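Apart from one protein chain that is not included, each protein chain of the complex appears where it belongs.
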Amino acid sequence: MLNVTGLVKTVPGGRTLFERLDLSLARGEFVAVTGESGAGKSTLLNLVAGLDSPDAGSVCIDGTDIAGLDDDGRTRLRRDRIGFVFQAFHVLPHLDLAHNVALPLALQGHDAHASLVAAEAMLASVGLGGRGDAYPRELSGGELQRVAVARALVHRPGLILADEPTGNLDPDTAARTLALFVDQVRHAGAAVLLVTHSTVAASAADRTLVLSPTGLVERG
Amino acid sequence: MRLLRLAVLSLLGFAACGWADDRVAYAPVPKDAPVVLPRDHGAHPNFKTEWWYVTGWLQTKGGPVGFQVTFFRSRLPFDDGNPSRFAARQVVVGHVALADPVVGHLEQGQRLAREGFGLAEAATGDTDVVFGDWRLVRDKEGSFTARAGTARFTLDLHLRPTQPALLQGDRGYSRKGPGQDEASAYFSMPHLAVTGRLTRGARTETIRGEAWLDREWSSNLLNPRSVGWDWAGLNMDDGSAVTVFRVRDAQGHPVWAGGSVRGADGTLTLLGPGDVAFAPRRRWHSPRTGADYPVETTVSVTTPAGTKHFELRPLMDDQEFDTRRTGGPVYWEGAVEVDGGRGYLELVGYGGKVNF
């Protein structure tokens, strides 16, 4: 599914985030990455998503080396194969929930009706059934994150990249949301690369890796 | 005679004039020898109307052509004493036409202006008529220089008299109608030898030919009954010259007729109303005006030597001349030939009545 080999990234100022980092995810595998603040967890996600470029090394998704793609190619790859869940939800405030969730499908070129039907179904599966015409301002943080999860999965991506998806939520909500998230990705059969501080969140993963300047170390 | 000239000025005043004090008292033609030469080559401003009328045949490379160079002077019937140089007292009209069978109709130019500024003037004392770049001048030797043209052609002619002037009527007193004083002072210069140049477009050719000059002035010419007239002047190859005219009424009957025959030896026979007859043989229908002109006419002239018939044949049919732009009528003025001679025929008043 995902193969990262020999990744090197130096941030401006000369500090090396990681030196020759290797990582691979099998189809449907759920991997959590933890590490100290500033260790480069988000940067790792950006590199995997093709939003940032490594100094060396390669990122292959489904056998496609994203270094060989131009910006448009990487954008298409993201659009079709990857779903995102952010710490800060990022839901468009002036679109209703159905449209927000349907956005990836619309961007892929599906017609409006089919996209919205799929989005409603997705919303129902995250427990927001029948609320497609509500606007984000009416929702709580947990609900917003569920919308984000729905959006990440609506186009059936093979890989979900999640960046502290529960970071903005209280522990109870975080737990419920995480459970729903795990349930949904398992159900969808998607591989997940989750970056988090939270040991609770990490515990849901098949395996947990710790990011340090020397690379990724598996934590048992 | 050339009654046409009256029509030129029909607009300019036959009707009674509004103010007695402004009315011009025209001079009458004296009955006793009104023509004195060379003085009378010049203009006569006190008479109502006057003309210098040159017609003739020219030999060109393309064959014979007819031509006409004509100047009219006319005194307006009123004079308010306006001191302006523009004050309209005399009007000058110029006509020029070329009859070329190759063209098939007349090529013509016409001008009208009040006299003045040396631009349009007729001098007294000797022939010197000028109208812009058109002119007719008599030199010391008695020859005439004529120049006139249009955008299409220019005539530069030298006209040399080969015979003395021919005084028409009684020593120049030519009666025109049955009424008292219906007469003009009239003399002709037939058999003028023509040399000169004809310019058409960029091409100038030297030409020769023979012409006829009519000089006539009067204050009272036409009988009120008349609606038109016919005139012809023929230069005969034997050196003789024939002048005939007839004034017609509405029925086509002659109101008056006359003319003269001058032999090569100079003997002059005057013709009276009973001596001249016109018999049309063929008419030409003008597609422009609808008039029917008797372009082939037999003129019979009776002299003491007997009656002679001249079968007039036109150089071409369409020699209609529309002079309405300069105040004249639409009429037929064309080169004609007869057995043993050539000349010009004038037919007026066939396309509806000439408007006086």
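When the chains are written out, they are named A and B in that same order, and each has its own residue count from 1.
In this text, a residue touches a chain if its C-beta (ideal position, glycine included) is under 8 Å from a C-beta of that chain, and two chains touch if they have at least 3 such contacts.
The working rule: contacts and distances are computed from a predicted model.
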Listed names "Cytochrome B6", "Protein translocase subunit SecD", "Cobalt ECF transporter T component CbiQ" or "ABC transport system permease protein", matching UniProt entry of the absent chain: "ABC transport system permease protein"
Listed residues A:G40, A:P54 or A:P104, member touching the removed chain: A:P104
Of A:D22, A:E36, A:D52 or A:D65, the one touching the omitted chain in the full complex: A:D52
Option from A:L92, A:A179 or A:V217 whose C-beta touches the chain left out: A:L92
Missing-partner contacts on subunit B, residue numbers: 11-19, 22, 76-78, 80, 82-88, 91, 110-114, 117-119, 132-133, 151, 325-327
Contact footprint on subunit A, counting only the chain that is left out: 46, 49, 51-52, 71-72, 75-76, 78-80, 84, 86, 88-95, 99, 103-104, 106-112, 115, 141, 151, 168
